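Only a single protein chain was left out; the remaining protein chains are all shown in position.
Presenting subunit A:
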Amino acid sequence: MESLGVLLTYPQFPYLEQELLRRGCHLLRLYDSPKNDQFTFLHANASSIRAVIGDTHVGADAAMIDVLPDLEIVASFSVGLDKVDLVKCKERGIRVTNTPDVLTDDVADLAIGLAIAVLRKIPAADRFVRSSAWKKGGYPLTTKFSGKKVGILGLGRIGLAIAKQAEAFNCPISYNSRSEKPHPNYKYYPTPLDLASNCEVLVVSCALTNETRLIVNRAIIDALGPQGVLINIGRGPHVDEAELVSALVEGRLGGAGLDVFENEPNVPEEFFWLDNVVMTPHVGSDTVETSKAMADLVIANLEAHVMGRPLLTPVL
């Protein structure tokens, strides 16, 4: 990988940068330039850039790809590829890799953690204690998690991991997916609306595509209802955020656990006043262990590419 020109689109886990430098890569940091200077930066360095490492914040869109004639590979530090223009990459013959499997468990853990946190109101209870309100009286009852009907939108790797964990809490599992999967223990519903009408905790865990954009709309939210809870560990654009806000504010939805938002890092302010909403700042795979595993996979893919070997986790 000596002297491979790699564009980093966003500040990464320090270990990743260190390992790239250790292997002799020439690193270019897009985020060092202010936003309106970034195209100038890309133009100026275009001939050096053979690889792009993108992530969930900044990927590789058509405009960027057009400006990089020598781009050979986009190695995304994520499993989701909604920020990479796959059509453009395919046209240009650019290879694309992502980081599946290594982050599956972390994201699933977070989904379950958010579900318990919302139903049992753990962060709200922590605020209650810290405000010394406990001295004046007890905290209200919070509804049980075990045994709740869990509905999973998208039964891929992450969805399956969530199902397996929720089963340990005796939760009956149902799902909607593009096609029915060979899991006889999990009930398949042919539409997201059917699923939402028949579950108590709905988890969004599908990829973001044109078909799944706004998959959680007003109808789904209404079907979940005042006792229902939405957990989103997919992408912000999966959910009609304005509808979600009004449903929560008006009490038409029981609660929400959200790791992703339409316009990160901005989050609807109305959520700040709600005890039945738990929010995390897109930390789905943000553990030390998984970040290292993702970095190792990105590097292994780049190395394989440079050596002419088969890529480990290619998408294109």
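Basically, contacts are C-beta pairs under 8 Å (C-beta built on N, C-alpha and C of every residue); 3 or more make two chains touch, one makes a residue touch a chain; residues count from 1.
Keep this in mind: contacts and distances are computed from a predicted model.
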{"item": "Protein name (UniProt record) of the chain left out of view, among \"Serine/threonine-protein phosphatase\", \"Chromosome transmission fidelity protein 8\", \"F-ATPase gamma subunit\" or \"Glyoxylate/hydroxypyruvate reductase HPR3-like protein\"", "value": "\"Glyoxylate/hydroxypyruvate reductase HPR3-like protein\""}
{"item": "Residue among A:Pro34, A:Gly93 or A:Gly137 that touches the chain left out of view", "value": "A:Gly137"}
{"item": "Contact residue for the chain not shown (choose from A:Leu153, A:Leu248 or A:Leu302)", "value": "A:Leu248"}
{"item": "Residue among A:Val129, A:Leu214 or A:Ala242 that touches the chain left out of view", "value": "A:Val129"}
{"item": "Residue of A:Pro34, A:Gly93, A:Pro182 or A:Pro265 touching the missing chain in the full complex", "value": "A:Pro265"}
{"item": "Subunit A, residues in touch with the chain not shown (by the definition above)", "value": "13, 105-106, 109-110, 112-114, 116-117, 119-120, 122-123, 125-130, 134-135, 137-148, 164-165, 167-170, 226-227, 229, 248-251, 253-255, 264-267, 272-276, 278-283, 286-291"}
